[in-house]
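Note that one protein chain is taken out, while the other chains of the complex remain in position.
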Amino acid sequence: MITSSILVLFGLGFTAAVILAVASKVLYVKEDPRIAQLEDALPGVNCGGCGYAGCAGAANAVVEGKSGSNVCVIGGLDTAKAVAAVMGLEVLEAEPDLAFRDCTGGERAEQLFHYEGAGDCRAQALLYKGSKTCPEGCLGLGTCVAVCPFDAIHMGPEGLPVVDPLACRSCRKCVDACPRNVLSIVSMTERLLHQEEVNDCLAPCRQKCPGQINIPKYIELAGKGDYAGAIHTLRERNPLLLVCGRVCPRPCELDCRRAHVDEPVAINMIKRFVADWELKNNLRLEIPCARETGHKVAVIGGGPAGLSCAYFLRRLGHSPTIFESMPELGGQLRYGIPEYRLPKKDLAWEIQGILDLGIEVHTENKFGVDFTTQSLEKEGFEAFFIGLGAWASGTLRIEGEESEGVLSGTELLTGVGLNAPPEIGPKVLVVGGGNTAIDTARTSIRLGCDVTILYRRTRNEMPANMEEIEGAEDEGVKFIFLTAPTKVITDDNGCATHLECIKMKLGEPDESGRRRPNPVEGSEVRYSADTIVAAIGQKPSLSCFYSEDSDQCPIDFTRWRTVNANPDTLQTTVENVFTGGDLFSGPDLVISAVGAGRRAARSIHYLLTTGEIPVADNILRELIPYTLFKDVDGVINKDRSAMPHLCKGEHRTSTFSEVEGALSEEQLKIETERCLRCGLICYDRDIPLAEIKTTRVGEKVE
Amino acid sequence: MSRLWKEFSKGLWTDLPPFKIVLGLCPVLAVTKTADNGFGMGLAVIFVLTLSNVFVSAVRKIIPAKVRIACFIVIAASLVVAVELLMQAYAYPLYQQLGIFVPLIVVNCIILGRAEAFASKNTVLLSAADGFGMGVGFTMSLTFLGGLRELFGYGTLFGSQIMPESFKPFSFMIEAPGAFVCLGIVLAAMNAFTNRQRRKKGLAVLDNPTHDCKTCGICGH
Partner (left out) sequence: MKEFFLLFVSAIFVNNIVLAQYLGNCPFIGTSKKISVAVGMGSAVVFVATMAASITWAVQEYLLDPLGLQYLQTLTFILVIAALVQFVEMFLKKAVPPLYKALGIFLPLITTNCAIMGIAIICQREDFTFGKTVAFSFASGLGFMMALIVLSAIREKIEISRVPKAMQGTPIALIMAGLMSLAFFAFKGMI
């Protein structure tokens, strides 16, 4: 009995051992030896805080590259160092991931109802869709506080959760618990990659900005005197602060809620102030970049879109190289915008800051001539961004426009930009009503000419910025409205002498909402001119896409002669070729090009790292209707600061010195205080909330 | 000596299983129909727990880490076989009452949990004290729960009639649902009591002890 017992036990044990031993040889899966080492390095408590199934899952994720050395949320720096040692990496004290509260509403977002019973945000959201008037904002019941395993969140005095950055281990528990997506765990990379979604807390200005800049945040930081913080906020969306601070036509100001009280906040002047502050003190604030990924990306075109794309790619850790056909970077910023609006030295300073991140540049390298995407692919470039801009000018489509003395606005501006202005005559006629027309006119004034602008509609319909039009008027540019050219009259040498025009009358509004001009029969007039400048729209030049030996191009174009691409990802019909800027959208703002550059960089980042480009289904495409108010209550008038001018009179019209100036520090303080710190629907009132009798947000009670 | 007492006594209140350390729930629910059964089960656990702690502690330095858990299981299983044989010989009715829960002491988390958490790191004597203390605590808890369920379920305590004649036995208590609810309520009462004590002393109220795989941690994962 005893013998057989012992025999059976040993037999069984031995058999099991043999089977397992054989199995472990036969079924051996070649496993990275680092996994076992990592499992030893991790604390082994299987808390699941990292989001992987236990420490073994986390070890696998690190080896597979899905997670970094900082995978363990409870181990702290020592564990991170141990993990990094296994992986042969070095722990860098990078910007940590932290829980971040997006909502600034708190008590400002009015209580719609006050429910008894539900003591948990999730229950409140589930049962009543929340209690705050804002459908996205913080409910303030503190579920995030309850779920935080590290006691890193507490309720602040404003009824909003406050994250303690020292205690937060970015475990995501609060993010998962919050029904309103008010909290997020943000790393720099995630912030740079984020596309605005309709459930983000977006003030109208933020919705409107084509660059998706967090405007309320930088105004608040600038108001507190944290100019560096404001610059960092701006740089998360826009590397060209000096440029935009000077030339941006400020679409954001159009929908500023302050406009319902007095005038919009001078958002761009605030941007310009902080940008100039960095420039004046020559600070060159450090711009953090993610860890090197080794992916090479070619950025073709060194204009605002290309610069922005290269800048964001670099910050995401990739290695972009810019190819530019002109002798210097900047594109239209350098060759289209005149010196008096954007001094070249400031532009150069800004571009240098971007290149200093480690971006390679090849100038005087023309796409389609010196290289093609195929040739670059052979050199190891994995993705391409093409931002060639819109350099071809529209033609007048009238008789005699090939005559001597007729040129396009871009030709004139580029010539001036290259320091080789074309010869223009004492009397200049500019045809067109856009910013290019005004730039051309004001440039010609500075070249000592007598300038008249011809526009076929009236002053009110001019697409140029009002400040620009006023500036041109101040400088002595004459305007002739409701007039369209019909014929160029030349002398015997073929030089233009007169422009024959016809008077126009405004008719019914067309698709763009502007009234369509109709010619008035028999109203022809002639204006004498030595030079006629056609500044009537620009479009991309596509010839470089076709090689000499074939007229086939794998990239698809639209019927407006722009590159066809997915508007969300900016991916063209070729998988690893992306586009943006004027080449994609047609002539547009600098900030639109900057925004497109970032979107393309985001797509390239995802394509190179994960193979697919995610697009959230709720990304912001148009202004969110309920955030556009007809009225704001409880706000007291405060006048907008006037735009300061740097030079006057003779000095202004005869030199290219910069015209517009920056605010003073006191003006900045006043201007930032004018900001209502809007959220989606909340804003700061001057009168206590209790004394305001609103029924629905944005509408006054009679 | 004081150290021994400390290790022993922590099982009686501060770490009382299964209320303070929520481990080994199956026998707690299954065998507490009566106080007798609970007590008997408790004794079996005291025997296995104390000895397994002693053996594990004795061999803790020679066992390689990789096969640690397997060895603990074999030790526990051998002890359980011994208990089975002893019970068959001396307490056969009880053995029948407890049914498959006697062999299942092997896989009771409390045995392996203490082996892993305490015995594999401490001396033989301390481990014995820890195992014995935990075992006694476990027995107390089982007897208490068994008594509670027996009292309301049958109206008796250790087999003798306690409740008055007019008392209608509350048979819910002796069925499976009663076991779950009863344990839940006792756990909640313990938590409430601990929280009150802590609040009186001005200490922060702790989170409830939870039953979770991470509190067990015996599988090494």
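To keep things simple, chains are lettered A and B as they appear, and every chain counts its residues starting from 1.
Please note the rule applied: contacts are C-beta pairs under 8 Å (C-beta built on N, C-alpha and C of every residue); 3 or more make two chains touch, one makes a residue touch a chain.
All of these numbers come straight from a predicted model, not from anything done at the bench.
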In the complete assembly, which of B:L29, B:A58, B:V124 or B:L157 touches the absent chain?
B:L29
Residue positions on chain B contacting the omitted chain are 22-26, 28-30, 69-70, 73-74, 77-78, 80-81, 84-85, 100-101, 103-104, 106-109, 112, 172, 175-185, 187-189, 191-192, 195, 205, 207-213, 216, 218-221
Tell me which stretches of chain A touch the chain missing from the display.
1, 4-5, 8-9, 12-13, 16, 19-20, 23-24, 26-29, 53-54, 56-57, 117-120, 122-123, 126, 143
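Just so it is clear, only the chains that are shown with their structure count from here on.
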Express in whole angstrom the distance between the two chain centres, defined as the mean CA positions of chain A and chain B.
63
